[in-house]
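Some chains omitted; the rest stay in position.
Every chain is named by a letter (A, B, C and D) in the order it is written, and numbering of its residues begins at 1.
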Amino acid sequence: MSIGAFPAMRLILRRELRLYFRRPDQLLQPLVFFLIVTTLFPLALSPRLSLLRDMAPGVLWVAALLSSLLSLETLFKADAEDGTLEQLALSGQSLGVIVIAKTLAHWLVSGVALVAMSPLVATALAIPTDAFPVMFASLALGTLTLSWLGAIGAGLTVGLRRGSVLLSLIVLPLAMPLLIFGASATDRAIGGESPAGALYFLGALCVFTTSLAPVAAAAALRITLE
Amino acid sequence: MQEATDPIDAPRASSLDLSADKIHVWRGDRHVLRGAGFAVKAGELLHVAGPNGTGKTTLLRVVCGLLRPEQGAVSWCGRPIDAIRAEYQAAMAYASHEAALKSDLSALENLRYSVGLKRRVGDHELRDTLGRTGVAACADLPARVLSAGQRRRVAMARVLAMRAPLWLLDEPFTNLDSKGTALMCRMLEAHLDGGGLALVVAHHALALARPIRRLELGE
Amino acid sequence: MWTWFYRLASPPHVYRTAAALTPWFFAVAAVTIGYGLIDGLAFAPPDYQQGDAFRIIYVHAPSAWLSLFAYTTMAFAGAVALIWRIKVGYAVAAAAAPIGASFTLVALVTGSLWGRPMWGTYWAWDPRLTSELILLFLYFGVISLRQAFEDPARGDRAAALLGIVGVINVPIVHFSVYWWNSLHQGGTVMRLGKPEMATSMLWPLLAMLFGFMCFFGAVLCMRLRGEVLNRERQSTWVREAVKP
Amino acid sequence: MGGYARFVWPSIGLALGVLIWNVWAARRHHAQALVRARRALAMARSEES
């Protein structure tokens, strides 16, 4: 009677994308945040601006991580607040399908946009053009991994009143390896060394989370929805 | 507008039944539900009534599976709902206290993305359904600008469009004007005539032309 | 006195006056900008230090000045509207914002292009440059705040308020080169009495400056008419005016 | 342009481009406002009759 898992996923994906584009702020929020954080740093460092170049990968990655994290908070929360998450949960579709569709939509609007905007920020931070391909690849893998990790955290914390702090507390420790290898990949590319090792590691992390996170996030959601 | 009433999955329609037995729920320190139970068959309506805060909403959430009771179980066609989750959910339409609309989506889109998960449905049919609940003019307005009664009517259209045999409605008459109330009653009649079941929480007597079973909570 | 002022600021009067002024502004702007460009690009001698790169000044400095002037205009008009409830002020503020933002962008880009040969980099986190970038952000903030409201009247008032609050940035842009030691050079033209520039270079620059101001006036008048129309759509004078 | 052509001409070009854009955008703005005002007038008339 009810429709299959794949059409359902497509439907939810479309719903999510439409919602994001209906609220351009949700779409722009992480980008603007990313831009602004990277602008703030040079200002704060103005007495020692010469450091900027060495810090650039670090600044870039911290900004990316934070902006992605901020938008993850609303992954399930908005739906929980207006009662539509209940409707989704009662739709006859498995929670896994819902989680996958929502997370992919989140990555499509936040991660991809972030990668697309990174050249601008990188130029302002004086990262050389040669390092761009590695930067793109590492950011794309990193943001996808982060979206999956964030889905678990968001699933656990939706409905909890202490949600957002918990989210950072849960997700950030998990995201640390991401940060270290992402920044080091970009750093090595800037220095002209081979970033292969760090990139492989990022790729492995990404595959790992992509296969396990949906299950974990669905379980988390089931616990908290109750 | 081909059908006057919503055709419900025919084969099973005769054998449908929903029952709950000795449901116990605690909320904080309060023992809200103390052994509530009922049984409803195809074509029957259960009117859940009782003073404010006696657990009507809680009972409905237990029945639809959103809340697990500390004791007791709900069964659909003889099987506990936990065991047949997907099938049960496909056969059920729940309307909560709030209208559960995304305020940035239009009324039509709201229906498309929630009804669409239950069954394949076209925009044309959804527009028709919105028309039947009297909010055709609001189909393309974002839900955010709708008046309280209009939101409620959109939620009503969602229940209708799901074509589910089991309706669980929490105070569906809230915010409706007198025409809306009459409309809701007619819809319930048609649903029951078609072999559907309904659990309705309401504070007032339901003006239906059939005997109604009543569950009074909080005595 | 006040009634006279209000009549002067009445929408129909403003609408007609703006229409009358537009061609004059355009004419003056065309003549001065034309002269400035030709003289500045073809006849003024190259700078002894910067070579021909200095010619960017003929578009950079006027647009940079204009970016500040347009912001001040916008904030002032907003203040007048908020304080004395002269509604035309909102229209002026709304009209000035996109023009100012576009010239801020020109100042930033031409400055970057000039910076590459002079400082060896397109961008540096220098006070003047940064505060000009902030000016662009402020323009964006004002514009998007106005648009974010579904009710235009509220959008007008909110944007006016933000414009007033943000005007604090204008003196920061202007004086940043004096307050902090900066890559960017200090005033060359505005320093009265002691012009640092050869007159053959200075005249085209002054002409461009004046031309850009007149151009601003012209475009402002045109946009102002649109804004007034939008705001007064329901009034009888507009209905008379637009009757096909 | 003494080796600086690739910096000078884009600058001039951009500036002229923005000047032209401003004129175009302002004209369009006014034209759209006129259209909208006429539409409002038409609607008001149809309501009266």
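The criterion applied here is as follows: a contact is a pair of C-beta atoms (placed from the backbone, for glycine too) under 8 Å apart; a residue touches a chain by one contact, two chains touch by 3 or more.
These numbers come from a predicted model, not from an experiment.
Undergrad: I see a single representative of every chain type. Please write out the full complex as a formula like label plus count.
TA: Overall, the assembly in this file has the formula A x2, B x2, C x1, D x1.
Operating definition for what follows: only the chains that are shown with their structure count from here on.
Undergrad: Using the average of all C-alpha atoms in each chain as its centre, how far is it in Å between subunit A and subunit B?
TA: Result: the chain centres lie 37 Å from each other.
Undergrad: With chain centres taken as the means of their Cα atoms, state the distance from subunit C to subunit D in Å.
TA: Taking the mean C-alpha position of each chain, the two centres sit 16 Å apart.
Undergrad: With chain centres defined as C-alpha means, what is the inter-centre distance between subunit B and subunit D in Å?
TA: Roughly 54 Å, centre to centre.
Undergrad: If you look only at subunit C, which of its residues touch subunit A in the complex?
TA: By the definition above, subunit C touches subunit A via 121-125, 130, 133.
Undergrad: Spell out the part of subunit D that touches subunit C in their complex, as residue ranges.
TA: Touch list, subunit D to subunit C: 1-5, 7-8, 10-12, 14-15, 18-19, 21-23, 25-27, 29-30, 32-34, 36-38, 40-41, 44.
Undergrad: Given the complex with subunit A, which residues does subunit B contribute to the contact?
TA: That would be residues 9, 64-68, 86-87, 89-92, 94, 96, 98-105, 109, 113-114, 116-120, 142 of subunit B.
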